[in-house]
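Everything on this sheet refers to the single structure shown next.
Here the complex is missing a single protein chain, while all its other protein chains stay put.
Each chain carries a letter (A and B) given by its place in the written order, and its residues are counted from 1.
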Amino acid sequence: MNIQSRIAILGGAQSMLGAHRDDVRLEELVFEAAEAALDDAGVKRSELDTVVLAGSDQMDGRSISSMVTACPAGAYLKDEIRTTIEGSFAAVLACMRILSGEFETALAVTWTKTSESPYDLVSSLSYDPFYQRPIGLSDVIDAAAAVSTYTGSKSTLADAACSVVVKNRSNGEVNPRAFLRYPMARETIDDSPYVAYPIRRAEIPQACDGAVAVLFGSAQRAKAIDHQPVWVDGVGWATGEYGIGVDPPVHMRALRAAAARAYAMAGVVDPSREFNFAEIFDGTPYHEIFAYEALGLTPDGLGPAFILDGASERHGALPVNPSGGLQATNLRFASGMSRILEAYLQLSGRAGPVQVASPRQGIAHGATTYPAQSHAIFVMRNY
Amino acid sequence: MSIKTAIIGVGQTGYRFKRTDVTMQELAQEAAAKALEHAKMEMDEIEAFVLGIAPDALSGIDNVDRWIGQALGVTPRPQLRVNTGGTTGAAAAQAGYIHVASGMFRTVMVLAADKVSETPDAQWVLNTAMDPIYERSLALNAINMCSFQAVRQMHQYGVTERQLAAVAVRSRQNAMANPYAHLREPISIDDVLSSRYICWPLKLLDCCPRSSGACAVIMAAEQVAVSSPNRPVWIQGMGATSNTVYMGDKMGPGRDTDHADWDELAMAAATAYRRAGITDPLEQIDVAEIYAPFTCTELAAVEALGFCPKGLGGQMNEQGMFDMRGPMPVNPSGGVLSANPISATALARVAEAALQVMGDAGEHQVPGVRRAVATGIGGTLQFHTCMVLGEDL
Partner (left out) sequence: MSDMATASSPLIHPGEWHIHYDYAVGEIAERFFTELRDNATIYALRCPSCKLVFVPPRAYCERCFVRTTDWVKIGPEGVIEAFTIVYEPFDGLPVPPYAVAYVTLDGASTALANFVTDVDLSDPEQASAALAIGNRVIVDFVDERKGLITDFHYRLL
């Protein structure tokens, strides 16, 4: 299905970030992002047709957390719905709502305030209570086990992982929107202890609190704003096996399925040549490397070489996470929407010090945390 | 612009207090298999999935939707979860509709499941839905938030406890003909009036049960739906309206909407009706499946849907207006008062409404249904949905 120039991004913004945004309640954090996104687009709340939320009850410590966040996100007496998989799935639903022709504008809002909740404990509750939870599985442990299924050189992979962290942290250093704005030295990573072999403490980014909002609109609505819209020309999403499944996890079968759908929709044939940048999930650096391959940015088996050769550096052939990614801004549940926002800013020429030169097309990727079971891919253009 | 979308298959497990014989994902499998059988389809033909799973703590597994996907053998197909509290199943149905109406998928399965019996007390979980800073320590939960509505109805419209009881009696009478319903023993007005107070003025028999069960609905685009062996049930219109979480905002002098009424449902219905071309709901709608977990909520709903003037729901109900053979049959399935598998409850309303239009509702079929309406409710009576289903494209 061709959806070219039918879904526009009209604006977007994030709240102030912080390790502990104790100065605001969850609702107030959400309001900050929604208000800023509407301001960015020059659209009033009264002009909104629908609000699409994404949030996780257990991370928020509130059952049905959209009860308190719906109105600060702009939904008072409006159409509103909430999804839970990952922040970027609010954008998935927003895109479909625009395509259906029943809505002209859709504000997608997501948030994370993990300073309030015990993250590791919450993550362990996602495992089934009979076979997995008693073993003490958590997302980092699961991710480490996933990495163990890699069949290439383990030392090259570890070296590449280290390089991804160094790259993303150095990008984050110059990104005014990033949370961690200082670099990470290779030695610091090498010296840091293993959390679960082979994943080191320094490879798991510190989380922050924040909210992100992106306003989607129809082609008709895009004509009415005074700046150049960015188009979402391909959307794909998929959910894979629960925990470590039938396929080697490093293959990222669900990500491949999601990308295949988005690429087909947008008419992308050779992603390694057609994208000017990629904003992708790097909850651990290993995920970024496996995603290079799953997304077709480089052939299978050459993921480590893609970073070691410098291709994904900010000034490389295909910059990956010029924003610094999750390594610099780990918004946990809201990370995928943060990737969409950064991709939007790149394509509208407003990425500031991390702007890549004249981008025309890029992708944004949202994924559930470390076991990386669910993925959403957005192909975005500015022409 | 949007692609015409129809419901072509429905599967329900039947709703019971406990289902200790199956796990959560096996329960979901059961409903999925029944829906496929009803639609005469194979799982391979389903292109995308929407799972409606309400608060995780009710079943005790975080993100159980991702467990269910694998159990259905549908990975790595597109899958999305919706959680909007009580509205979950209806919001999932709306999300399913959008999957097809957007043109992105030809078929989608909407599936919702719950095992509420595995948490000892759902009201404790639902108390954690309340604002942790201002309201949670005041012991607010799903029952007393509806008591606040009933009290205001009694004050503003003179609704009586007997009128509320009549809603429970009719619902149970209908449930007796529905093998899927959880509570099927007949009850009388006196039974309701003499049952113990839970949260005044609501008594035990004014309240829904806690149920376990699953429901699945298959939707398809026109090109697929027209060759279905079942009569396609077209989604003619939908609407949703969200309100503030603060119940107190709907009571004081600054209120836009009143906690006694479901003005938000009236707004959602206005949108759905406009899309469906309904100008006279009483004339153009043949049956309603209403998400009414407590007797008082049904009165607010029939008024909001335009079936009777504000404040007269109780009287009209006593006069038989909403009986199986009355002018506007409400909840022929027995409704939520007879079965409440929380995540699946609102989807069951859509499923039952679709069965009525298909003519497949069995013993509780209302004769000659051409158009049905299904509603959902969630949060602090703050999330409302309305969907109009009909036999005409």
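Here, contacts are C-beta pairs under 8 Å (C-beta built on N, C-alpha and C of every residue); 3 or more make two chains touch, one makes a residue touch a chain.
Bear in mind the structure is a predicted one, so any value in this text is a computation, not a measurement.
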{"item": "Shown chains that the omitted chain touches within the full complex", "value": "A, B"}
{"item": "Hidden partner chain, touching residue among A:K113, A:R200 or A:R314", "value": "A:K113"}
{"item": "Residue of B:E37, B:D190 or B:D256 in touch with the missing chain, whole complex considered", "value": "B:D256"}
{"item": "Options B:V151, B:A361 or B:A374, residue touching the unrepresented chain", "value": "B:V151"}
{"item": "Which residue of B:T244, B:T295 or B:T345 touches the chain not shown here", "value": "B:T244"}
{"item": "Residues in subunit B touching the chain absent from view", "value": "18, 20-21, 57, 60, 120-121, 123-124, 127, 131-135, 137-141, 143-144, 147-149, 151-152, 155, 196-202, 244, 246-249, 251-256, 259"}
{"item": "Touching residues (missing chain, whole complex) on subunit A", "value": "20-28, 31, 35, 38, 44-45, 58, 61, 71-72, 74, 76, 113, 115-118, 121-122, 125, 129-130, 133"}
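Methods note: only the chains that are shown with their structure count from here on.
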{"item": "Length of the line joining the C-alpha centres of subunit A and subunit B, rounded to whole Å", "value": "33"}
{"item": "Interface residues, subunit B side, partner subunit A - complex", "value": "1-3, 23, 53-57, 60-63, 65-67, 69-70, 75-85, 91, 94-95, 98-99, 101-104, 125-126, 128-129, 131-133, 239-245, 256-257, 264, 267, 271, 275, 378-380, 382-383"}
{"item": "Contacting residues of subunit A [partner subunit B, same complex]", "value": "1, 3, 25, 51, 56-58, 61-64, 66-68, 70-71, 75-85, 89, 92-93, 95-97, 99-102, 122, 125-126, 128-130, 235-242, 245, 253-254, 256-258, 261, 368, 373-374"}
